[in-house]
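One protein chain omitted, others in place.
Chain lettering (A and B) follows the sequence in which the chains are written, and residue indices restart at 1 in each chain.
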Amino acid sequence: MSNLLAELYERMLESLLAVGRYALFTGRLLVETPRSLLRFGLVVHQVHNAGALSLVIIMLSGLFVGMVLGLQGFDLLERFGSEDSLGTAAALGLVKELGPVVTALLFAGRAGTALASELGLMRATDQLSAMEMMAVDPVRRVVMPRFLGGIIAMPLLAAVFSMIGIFGAQLVGVQMMGVDPGQFWSQMRGAVEVDDVMEGVIKSCVFGVACSAIAVYEGFHSLPTAEGVGRATTRTVVISSVVVLLLDYMLTAVML
Amino acid sequence: MPQRPGAANESCIVRIRGLHYAAGARVIFDGVDLDVERGAVTAIMGPSGTGKTTLLRLITGQIGPDAGELLVDGQDVAGLNRSGLYALRRRMGMLFQNGALLSDFDVFENVAFPLREHTRLPDSLIRNIVLTKLQAVGLRGAADLMPYELSGGMARRVALARAIVMDPEILIYDEPFVGLDPISLGVVLRLIRELNDALGISSIVVSHDVREIAAVADSAYLLSGGRVLASGKPASLTESDLAEVRQFMRGLPDGPVPFHYPAPDYAEQLLGSAPP
Partner (left out) sequence: MRATRAIELGTGLFVLLGFSALFFLVTQITNKEIGFGDSSYRLTAGFEQIGGLKAGAPVSMSGVTIGRVESIGYDFTEYKAKVVLRIDGNYDRIPDDSDASIFTAGLLGGQYVGISPGGSETFFKDGDQIDFTQSAIVLENLISKFLFSKAAEQGDAQGKEEGN
């Protein structure tokens, strides 16, 4: 029995240490941010890596999520005779929740794993050590641009997701299920506030910081083996997903 | 040449006295004394696992010793802060075991990397320097290739060009002969010697290839069990009185380092009385 307790204690200690390491690393990344923005070319390259290359999956997912929202929303609202509010339901659902959260989860899967595996590979092939030896700080040169690229890309991706999602909902609701287009858009306009959109933007910014930090942390600290890189990418997705959902709850509770 | 800090008239560019270092419970260095002479090629040899790479990391300041003195060009490496360390490393060039080229850049950009990061030289000047260094290693025509298109030997030569692009005072080679075919070996040997003499630098070669070291080094140290077993000219090491040194230098399969890993009695194990 005492063995079990001892192990539990060890595990908790390890988790605490891990959280601490993460926090310190993220803190360092945030501190380095102003300086790293000056190397704009590197950041642009990474915004492309994290953002532009994720566009296809984000747009496709946004479309399908929007369409499902249109279908389910219509079905639900029809029971109360409120189909005309479909626009409102879809817009609010996407802009406040689905946009930021689903984008973050997809981002973790596509861009997060790319970041983690790139850094992990550099670690495994001694490229990071070589940079250290050449008196180039690998955090500044390689990690920071990727971190900033992710942060910049995320809110933009979430906005694109929401926009396409709304059109998807409209496609299903108006074109297919017969909701009046005038009602669809006017009800939406009447009910959605700028605050709602801003809530979504804030959420996606926070998710951007979290997912990017997790991805670069895992990649940078991965074991320099093939298995190590694989583990880093898996951990990126798992940890990012859990953290995003947790932060989502916390932010929603605070902002509501 | 500008006066280097702490230069004085030290004949050793790297001076190690009484080095102690342990990684966790394992003692890696237990009192090591080592001198790297200016302008010479110094070899550091030893069986696998004696911590040769660890020694390099200590010299370059990536890790700090537990005890002992480690001076590079008169400066105590362990006492340097980050910027001091980076300033020191800019005067050193290091060749990693697998080249460690940046996989996203082509050969030219790889060699140009330190220049772009540390200097504000115009592109035309960078181009000239890079091509000159590539010429020195014989790969000027490969400037457009990507690292994955290079053979092992070529990758190492590109890494060498990158290591000398900032005109360092110390060149460190970490296992430069591993996995090379005879021709590439000959090329690397020639480069180590020529660069050392032509550029007036000091070279440290970490390796366990006795024959190659004998061909290129001015002096050699044999490390084993955390200590310096022997030092001196490579030829004198081959003729050493110590059995361990002789076994290593001549590549004898059995000797102080036994052929058989410790195991229970053979007959007993085969006939079933002792556990495997």
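By our rule, contacts are C-beta pairs under 8 Å (C-beta built on N, C-alpha and C of every residue); 3 or more make two chains touch, one makes a residue touch a chain.
The structure displayed is predicted, hence computed values, not measured ones.
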{"item": "Candidate in contact with the missing chain, chosen from A:38, A:194 or A:253", "value": "A:194"}
{"item": "Where the unshown chain meets subunit A, residue by residue", "value": "41-42, 44-45, 47-48, 51-52, 55, 91, 95, 152-153, 155-157, 159-160, 162-164, 166, 185, 188-194, 196-197, 200-201"}
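Just so we're on the same page, only the chains that are shown with their structure count from here on.
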{"item": "Distance between the centres, which are taken as Cα means, of subunit B and subunit A, whole angstrom", "value": "43"}
{"item": "Of subunit A, residues touching subunit B in the complex", "value": "121-122, 125-127, 129-137, 141"}
{"item": "In the complex, subunit B residues that touch subunit A", "value": "60, 62, 85-87, 89-90, 92, 94, 96-98, 100-103, 113-114, 117-118, 162"}
